[in-house]
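Missing here is one protein chain; the remaining ones are kept as they sit in the complex.
Our next item is chain A:
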Amino acid sequence: MEQAHHGAGGGGPKQRSVEIGTALLTLLFGLIVLYGSYIVGFGWGADGPQAGFFPFYVGLIICVCSLINFVHGMREDPQPLFAEWSQLGQVLRVLIPACIYVALVPFLGIYFPSVALILGFMMWIGKYKLPLSLAVAVGVPVFFYMTLERWFLIPLPKGPIEAMLGL
């Protein structure tokens, strides 16, 4: 509503289509909740309300309100942009590395993906030189290793590389 879309150039997805899409998404979520409640039973059992009783009505309300949002979305002014493609590109430049990072954590632990994420991000998007990037990229995980694992004794996930180093 308040997002200022400065810069006349550059197209992008329309706010209206995203609103409609979100409404459909929540509708789908509501239907899943309804189905899930239906499986476990949403009625009145021998000992009171069944497990699906409460979520069933929650799902019902989601569906009804999603439909209202859908209708509102259809009526919206089709002109305003959700965001320009270039802006969405900016978002993807964080989102894609972040997703790769998160996907690597279960296999490599948290430390090495963190080093790679910060290093890559600073050099690729920030255009920093290697020495500074490397310093931050190594410094941050080392800081967390010292404070969390050594001081607070909270273990973080580790992978094969840490095992090789004997940490």
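Going forward, a contact is a pair of C-beta atoms (placed from the backbone, for glycine too) under 8 Å apart; a residue touches a chain by one contact, two chains touch by 3 or more; residues count from 1.
Everything below uses one rule, namely that contacts and distances are computed from a predicted model.
A.B. asks: Which name from "CoA carboxyltransferase N-terminal domain-containing protein", "Spore maturation protein B", "Multicomponent Na+:H+ antiporter subunit F" or "Tripartite tricarboxylate transporter permease" does UniProt give the chain that's left off?
C.D. replies: In UniProt, the chain excluded from the picture bears the name "Tripartite tricarboxylate transporter permease".
A.B. asks: Give me the chain A residues in contact with the hidden chain, please.
C.D. replies: 1, 3, 15, 18-19, 22, 26, 29-30, 32-33, 36-37, 39-40, 44-45, 47-55, 58-59, 61-62, 65-66, 68-69, 72, 82-83, 87-88, 90-91, 93-95, 97-99, 101-103, 105-106, 110, 114, 117-118, 121-122, 125-128, 136, 140-141, 144, 148, 152, 154-157
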